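One protein chain is absent from this view; the other protein chains keep their places.
For chain A:
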Amino acid sequence: MSALRRELEDNARKVFPDWQAAQDAEGSWAQMAELGWFMAGVPEALGGLGLERRDLAVIFTEMGRARMPGPALAQFLALEALVQAPDVPGREELLENAMAGAAITTSLTIAGDGLSAVPDADTASQILVRSADEVALVGLAGAKITPFPTWDGSRRLFSVEPAPDAPRIPLAAGAEAAALTERLDGLLCLGLAGDALGGAEAVLAMAIEYLGTRRQFDRPLAMFQALKHRAADLKVALETATALYEASSEAAPLALGAMKAHCCEVYKQVAEEAVQFHGGIGLTVEYPVHLFLKRAFLNRTLGGSAAFWNESAGDAVLERTSAG
């Protein structure tokens, strides 16, 4: 890991040492802005830090570890859209505000799936609407905003229908919109994958610690090989997915989608086992392990389903081989 990425990670862990530290949504939003996260992916010429996608990838993992509330991932997509749209009037001010933490939301679904999972739509003033024909910032005043309460309580999701006469700032149209949309879907998948791996790491550590302290049959549970082997398998799955994640931050959209599907499956697998490892206490609402289980399941469905991405990846394998 580069010195820069190590520093990003260290700083994140100082501010959010564990998942509890981030649970106050307003406070953690301000802390993220203060850490410079919203400036990270914006080029220096536009007042940002000019970091690359693989640096952002570190931030996404930290967000997952902290089980970060709020619309931060949507914010990263909005920022990226603004960076990629040079000719938009008023862009600099929009960027400046967004870097300082003015929330712009967007749906955490891939472009074709509509505005059905929009975090914090009730408090944001604008929504980034992405489709193959147009990418635009749309005002939320007068929009029909319907809460979509999820089992995962860390993200407040809504479905959104903007008002027909809502103010619109087009960022891209035609072929440019299609390309930008693909790029943003790719970033969404990267973000969800990172979130999954950070969450999986946190919940695996929680489970292994628990197995080490809980005693039954006159010994720590962690001494039972039946449990050790399952923990080791989870570790292998997590490390393997992490290697893929780190290697694919610049990958093509399809590869990012398939990677997201893979990483989210690993998060689900780790969280599912973590609850089992805890026994009865794992089913207790005061005990945090379920929080990760719920986020894991939600992550899996955001950004395109595993079925969708795996099928596309399978198609691509066939295509690659018939072309060669």
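Quick note on the criterion: a residue touches a chain if its C-beta (ideal position, glycine included) is under 8 Å from a C-beta of that chain, and two chains touch if they have at least 3 such contacts; residues count from 1.
What we mean here is this: contacts and distances are computed from a predicted model.
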item	value
Chain not displayed: protein name in its UniProt record ("Adenylyl-sulfate kinase", "Cytochrome b(C-terminal)/b6/petD", "Acyl-CoA dehydrogenase family protein" or "MinD superfamily P-loop ATPase")	"Acyl-CoA dehydrogenase family protein"
Residue of A:54, A:67, A:130 or A:262 touching the missing chain in the full complex	A:262
Hidden partner chain, touching residue among A:83, A:179 or A:208	A:208
Residue numbers in chain A that touch the chain omitted from display	208, 211-212, 219-220, 222-223, 225, 227-229, 231-233, 235-236, 239-241, 243-244, 246-248, 255, 258-259, 261-262, 265, 306-307, 309-318, 320-322, 324
